[in-house]
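The complex appears here without one of its protein chains, the remainder shown in place.
Every chain is named by a letter (A, B and C) in the order it is written, and numbering of its residues begins at 1.
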Amino acid sequence: MSNLLQPQEADWYEASARERVAGLLDPKSFAEFLGPEQHAMSPHLAQFDLTGAFDDGIVVGRGRLDGQEVFVAAQEGRFLGGAFGEVHGAKLVGLLRAARDGAKRGGPLAVLLLLDTGGVRLQEANAGELAISEIIRAIVEVRSAGIPVLALVGGRAGAFGGGGIITACCSRIVVSEHARVSVSGPEVIETNKGVEEFDSKDRALVWRVCGARTRYLTGGADRYVKGRIQDFREAAIALIPYAPPFELATLKAEQRRLAERLQRFGDCHDAPEIWRKAGLPQPERIAEITDDTFLAIQRPKGADHDAR
Amino acid sequence: MEQFQVRGTVERRAVGHRHQAITGVNASGNLEVLVERALPEHECLVDVSTAVTGFRGIWEAVIQEFFARSSPGGLRFSINDGGARPDTVTLRLMQSVRLMETEA
Amino acid sequence: MTLDEVLASLFPSGHAVERGPSGTLHGTAKVEGQGEAAIVGIVGGTPLGVDGAILLAGHVLSVVEAGGRAPIVVLVDTSSQNMARRDELLGLNEYLAHLAKSLALAAVHGHRTVSVLFGHAAAGAFIATALSSQSLVALPGAEPSVMDLPSISRVTKLPLEDLTELAKSTPIFAPGVEPLFAIGAVAETWAADEPFASRLAALLRQPVATSDLRDRIGLERKGRLLAQQIAERVATEAAAHAWR
Partner (left out) sequence: MMDWQKQRSERDARLDAGSRHASGKMVAPESAKALFEAVIRPGDRVCLEGDNQKQADFLAEVLAGVDRSRVHDLHIVQSGIVLQAHLDLFERGIARKLDFSYSGPQGAAIARALAAGKIELGAIHTYIELFARYFMDLTPHVALIAAVQADRDGNLYTGPNTEDTPTIVEATAFKSGIVVAQVNEVVDQVSRVDIPGDRVDFIIKSDQPFYVEPLFTRDPASITENQILMAMMAIKGIYGEYGVRRLNHGIGFPTAAIELLLPTYGEQLGLKGKVATHWALNPHPTLIPAIESGWVEQIHSFGGEVGMEDYISARSDVYFTGHDGTLRSNRLICQTAGLYACDMFIGSTLQIDLAGNSSTVTEGRIAGFGGAPNMGSDVHGRRHPTAAWLKAGREASDGQTTLIRGRKLVVQILETFGEKMKPNFVETLDSVAMAEELKFDLAPVMIYGDDVSHIVTEEGIANLLLCRGPAEREQAIRGVAGFTDVGRARDRKAVEALQQRGVIRRSEDLGIDPLAATRQLLAAHSIEDLVTWSGGLYQPPSKFRNW
């Protein structure tokens, strides 16, 4: 007897990087590059008395999404917080460069980044940081070659630090309620600026500031989904045809969009202040309501855009 | 950090035809197991790399018990451990053998 | 070095650089034998927040929109990203990404982009400014850092002395120009006794690489031994199958 859940029915947040990939893509279509059997592991962790991971915390490869070839990379948020190290980062760089080079020969349809990361891996901070910069540059090259890059965020590590920046470099962003997308983590801000600035223990506050609902309503994410892998899959399929091109007009529109956000909401310190200004109903309740109720909310003007 | 190998001889070849599988995550209190069909059919081997030192005796007991319980002949296991308890190690090893029975 | 000293040494034929809000600056300057360059920057050790990032990106996009191929020089003496609840609430990640993308777009449009680091830069601000140009130059006094050693010590629970000792044998985690040069992040370091103007002119005369070579440079400098090889192995496996 098998009690196994169908992979796409599974919950994104609970799933491992590999389970997410398996459920996101068409069944049994995934082929991994530089798989765990090749032991491409970080050589830098042992000096910190840490054991590594056979895939250095990121799964990269190709597969089919709704019948079409795509590249996919998935970070494992539970291994060292999904953080970028030398090997981890280089695997993603290699994947993106392959997508860029493949563009001339017609593939892939898109690159899907399943981000789940606290940012740079401290034990190899310089290599991780530079890898992030290389990834950003590679994303730009892939997008310039006409291939959309999608960020899917809904894991326990969120997308922090360079991971938050990478997210916003993508053509389209899909989030579920668990997602937090930010640069400085709440703990980091609290450590540096004090608990008055940011009480990282106040989970509700953390989600109001960094969470998916705030990102979605302000235009920092394009699609908000319920938490099943299936939901991410459907959103990715739906969004790929609508990815904005990487060109001057897009960035000029993003410049206007972000400047306008700053102008309208620049004096706000908590999400409900923004919702009130944006004229949303019951601003204090937005964090509380169920996903269905939330999804029924009309997004504020400008939150739905091609300016990314 | 500590690294060691545990070898065993078992009665039966592990079921299935899959070449390799991986399960679990190297996180605090957890571990990842990479399993490969790479040995003669009555042999098995576990390579352990663990963040916590001083528990080699328990590891060996857990692994030998697993060999006896699951008879994973022909399989080579590689473990990256983040300080998992014996029960979690057993569960992962059993899961990895089950994965080798399934289609890739 | 002060900003004025840096400007004077880089652009002895003169410049028109204005200070803006949030530690930003922008303007133009004459580069030896190269015509006019666009200048943007964040200086004074100012943390890079939403306000600064949007201004800088706006300047960069104006240069792109104006057309031509003027080089863009990014002067950097910042801090880390602005650590504030408000900035994060407003989506700092988008603002920093927007700046990084704008610099990348400028390069796509044929503008040679050079970051000149003469003070601090850390974490997300380092990514969005110094690391987002085609070439990063470190001047005397440059203090790039991804993560400071005390923070690494706190999180990894490794004593500071051990970390300091460890940092001597690997460039992989410690702050400073040297390790970042070794891994390929910093393209060139210019010493104070050299005229920056001629170094800049020489840099701008070099042919532009068509792709990101920093991993290859890191390998050549023996500071980052795996990245290039790993990326290539992935790309090779990826290329091994025909599309559709």
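Note that a residue touches a chain if its C-beta (ideal position, glycine included) is under 8 Å from a C-beta of that chain, and two chains touch if they have at least 3 such contacts.
All figures in this text were calculated on a predicted structure; none of them were measured in a lab.
J.: So which of the visible chains would the left-out chain be touching?
T.: Displayed chains contacted by the hidden chain, ordered by label: A, B.
J.: Of A:Gly57, A:Gly119, A:Gly185 or A:Gly211, which residue touches the hidden chain?
T.: Touching the chain that is not displayed is residue A:Gly211.
J.: From the list A:Glu14, A:Glu247, A:Glu260 or A:Asp304, pick the residue that touches the absent chain.
T.: A:Glu14
J.: Which is it among B:Met1, B:Val15, B:Ala38 or B:Leu91 that touches the chain not included here?
T.: B:Leu91
J.: Spell out, residue by residue, where the missing chain touches chain B.
T.: 58, 61-62, 65, 69, 85-88, 90-91, 94-95, 98-99, 102
J.: Touching the absent chain: which residues on chain A qualify?
T.: 1-5, 10-11, 13-15, 177-178, 203-204, 207, 211, 287, 289-291
The criterion applied here is as follows: only the chains that are shown with their structure count from here on.
J.: Between chain B and chain C, what's the gap in Å when you average each chain's C-alpha atoms?
T.: Each chain's C-alpha centroid was found; their separation is 46 Å.
J.: Using CA atom averages as chain centres, what separation in Å is found between chain A and chain B?
T.: One centre to the other, that is 33 Å.
J.: Go ahead and note the Å separation of the Cα centroids belonging to chain A and chain C.
T.: Computed value for the inter-centroid distance: 24 Å.
J.: Which residues, counting only chain A, touch chain B once they are in their complex?
T.: Chain A reaches chain B through residues 16, 18, 28, 35-37, 39, 46, 49-55, 76, 78-79.
J.: Flag every residue of chain A that touches chain C in the complex, lowest number first.
T.: 31, 33-34, 40, 43-44, 47-48, 60, 62, 69, 71, 86-87, 89-91, 93-95, 97-99, 101-102, 105-108, 120, 122-134, 136-138, 140-141, 144, 159, 161-162, 164-169, 181-184, 188-189, 192-193, 197-198, 208-210, 214-215, 218-220, 246-248, 251-252, 254-255, 258-259, 261-262, 265-266, 268-271, 274
J.: For a test of understanding, state which residues of chain B touch chain A in their complex under the given definition.
T.: 1, 20, 22, 25-27, 30, 32, 34, 36, 49-51, 78, 80-82, 103-104
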